[in-house]
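Only one protein chain is missing from this complex, and each of the others stays in its spot.
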Amino acid sequence: MHLEIPYNVRPRPDTGLYNAKLGIWLFLASEVMLFGALFSSLILLRSGVPHWPHGRDEGLNIPLATLNTLVLIISSVTVVMAWASLRLGDLKKGRIYLSCTLLCAMGFMVIKTIEYMDKFHHHHFPATNNFYAIYFTLTGLHGLHVLGGMIVFAYFIGPGAKMWATEPARFTNRIEVCGLYWHFVDLVWIFLFPILYLL
Amino acid sequence: MAPPKRQLRVGKEWLYAGDAERLLRDAIRMREEEEAAHGHEHHESFLRKYVFSIDHKWIGVQYGVTALCFLLFGFSLMLLMRLQLAKPGHAFGILKILGEGRAPGGVMLPEAYNQLGAMHGTIMVFLAIVPLAVGAFGNYLVPLMIGAPDMAFPKLNMASYWCYLPGGLIMLASFAVTGGTAASGWTSYPPLSDIATEGQTWWLVGMIFLITSSLLGSVNFLVTIIQLRAKGMTFMRMPFFVWAQFVTSFLLLLAFPPLEAAGVLQLMDRVAHTSFFLPTGLVVSGQMLNVAGGGNPVLWQHLFWFLAHPEVYVLILPAMGIIGEIIANNTRKPLWGYKSLVGAVVFLGFMSFVVWAHHMFLTGMGTVISAFFQTTTMIISVPSVVILTAMLMSLWGSSMRFNTPMLFAITFLPMFGIGGLTGLPLGLAATDIHLHDTYYVIGHFHYVVAPGTIFAMFAGIYFWFPKVTGKQMNETLGKIHYWGSLVCINGVFFPMFAQGLAGVSRRLYDGGVQYEHAKFAASTNMFMTTAAWALFVFQIPFIFNFFSSMIWGKKVGSNPWQATTLEWSATTSPPLAHGNFAVTPVVYRGPYEYSNPEYTEADFWPQNVVVGEPEPASPGGGMLTHGAAAQQEH
Partner (left out) sequence: MDTTTTEHLADEHTHGGVHDPNAHHSPEEIRKETRKYLVVFFALACLTAITVGVSYLHLESHEAIAIALIIASIKAFLVAGYFMHLLSERKLIYAVLGITVFFFAMLLWGPWNHHYDYFGR
């Protein structure tokens, strides 16, 4: 039997939120602490050594990473456009925008893979030194989050879109919630990029 | 208009209480008949209904049973450790179950002692207490207490349990791995943990599962409490138990991720050979380690304790919530100082994030940072005292009932008092120099968790057993369990303070007898081991009582304790997946309206009983007379 949980679609009047939106913001708060711990580690490790390599000198590909930054920003725009289209009642456009988001995400992962392969080719592994260790760990964890997002988007473009036929408002809310997660992934990269590559 | 005497307003009519109750029972019966008639339509598979259940009550039961099994297992590890401590190096037949690798000929090896120690701590904290306090009690009771049909995200709830169980099984499986299980303490400090045997990697993987389970659960709890409170259930009308779970969930949400990050870093160190925690030039067994170096072992400590300090409040807050409910019910009075309790618990939660380095006073921190953490630690003792005082004041002038849950509940108070007070010299940097890493610390935290939290867990089990099963546990067996446990548990832990003050270090596989200054500990250790095994014996009536009462226990109705909170107005053992309440409750008053002179039908006034005009939620807390309202305002 399907139990009806209140405030899944309509916001609760006194909080003004529907359940999943509150849920995702709480989850994002915990993610802030997760990446925060890693940034904290970076700061401690970096201040603990007399010499910390600069990204450029270690051969980090700045143009490629800049491109990746733009790719993620574009994907953030497309996901919010998807949500706007759904609010206007246009599933087709929404799905197109979601597919663009997914494509951008794939592009990001491809560029990341190229970067990683290049590093391994030059015998730069996490074990090489702490600069690479934290670089691979931070970008790796971020990459896992991108991957997770991709899986969810693929689901909503595909089988998940069935919900539009019966509960379009709830489906739109789900896309909004995914979008919030995706913007956070973009946000992390906005900080990761300068900190790892440019400083 | 004043309501006619002895009559309640139901809808548009004035009815006598008996008629009102009959009306409600008819409604419930009609609903149940309707469901029985349509029941065949909702045929769920066994797998869906009982294994991958999305009903918070069954998930709560799953958590409870699993956690109690882990509790018993973690307890057994301690019993084995204490044998070694009583007679170090002695051959014990029972130790042979550890296998030839760990205990050849029944003599425990030091490595085995370390494994037992690390896993006892890990299992008790992460696999037993938190899943029991939050996963079991929290899951089962919170939606019921706030009048919700279930948790906000039932499927996520199921996912939480199914991250917890595999995590726990991975931890258990690590015992079978080459080199044994994790043996670097539950705190897993590097560099030791970085270079430890394979079992440590399993520990880290298990922790990642457990942390994920925790995170999913905490999101669920927070959204449920914020969004799904029934009509009239304002925040200040919530039972104290729900407030405790609310703050606990915030702690779990924000404090666990740094440990997850740290776990990832340690995994990288162990598996990818990075040096996050390995300093340059580390020599192990005479050989320089072949790593890049440049790491910092203290980084692990910061990240670990950033979680682990809020974690200890996660261990105690649900317990305080349980005690609050039981005390209010068995004193037949409202809890004294509800507002102070709420303020204290929120402040405590906040402060718990800024005290963590008091576990690190001996890592070479400077005076400024030590002073900061010492100050915050002293400040955090204030809300704990407020909570304890409020509970003690609640006993004054009460009409006390001494049933088993109440015995455990009032015992919690002095036991937590001892635990808390002994924390003070540990929180002050100067005295901590002498006491850090001694048995004093072990005595301190066990007092808070064992005769503290675990007694509260027992109290909760005896108290809510009738709601879950419809049967009451046997009082005689309960009292035997109580008295035996009380005496024995103090016998185990009280001497630890003396040992610690005399300088007996913790984590010594022989209990300290290798050191001149600690030789006296031998006789004390023998005494404590005897008490520990006697403590085990006194759990047997409890375990027997738990199972036998399910089958042969005295059958009771939906509210055997005559309580006021919403879970008691739900039918006994509410059915799964059919919502919790026959009629969705509307709340008219605070959670502890016991002995209210305005209500003469009984000495308890349930939160949702209809009376007078149903009023919109007011901060005053419903229909209270001036006197009662003044009492409520502390």
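Per-chain residue numbering starts at 1, and chain names A and B are given in the order in which the chains are listed.
By our rule, a residue touches a chain if its C-beta (ideal position, glycine included) is under 8 Å from a C-beta of that chain, and two chains touch if they have at least 3 such contacts.
Note that the structure is a prediction, hence the values are computed from the model and not measured.
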Candidate in contact with the missing chain, chosen from B:103, B:225 or B:254: B:254
Positions on subunit B contacted by the hidden chain, ascending: 149, 226, 230-231, 250, 254, 258, 298-299, 302-303, 306, 350, 353-354, 356-357, 363-369, 584
Residues of subunit A in contact with the chain not shown: 4-11, 13-17, 22, 25-26, 29, 32-33, 36-37, 39-41, 43-44, 47-48, 56, 62, 66, 69-70, 73-74, 76-77, 80-81, 84, 86-89, 166-170, 172, 176, 179-180, 183-184, 186-187, 190-191, 193-195, 197-199
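Here is the rule we go by: only the chains that are shown with their structure count from here on.
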Distance from subunit B to subunit A - Cα centre to Cα centre, in angstrom: 34
Subunit B-touching residues of subunit A, taken from the complex the two chains share: 1, 3-7, 12, 15, 17, 19-20, 22-23, 26-27, 29-31, 33-38, 40-41, 44-45, 48-49, 125-130, 133-134, 136-137, 141
Parts of subunit B lying in touch with subunit A, wherever the complex brings them together: 42, 149-150, 152-154, 215, 218-220, 222-223, 226-228, 253-258, 260-262, 264-265, 268, 272-276, 291-292, 294-296, 299, 302-303, 306, 577-579
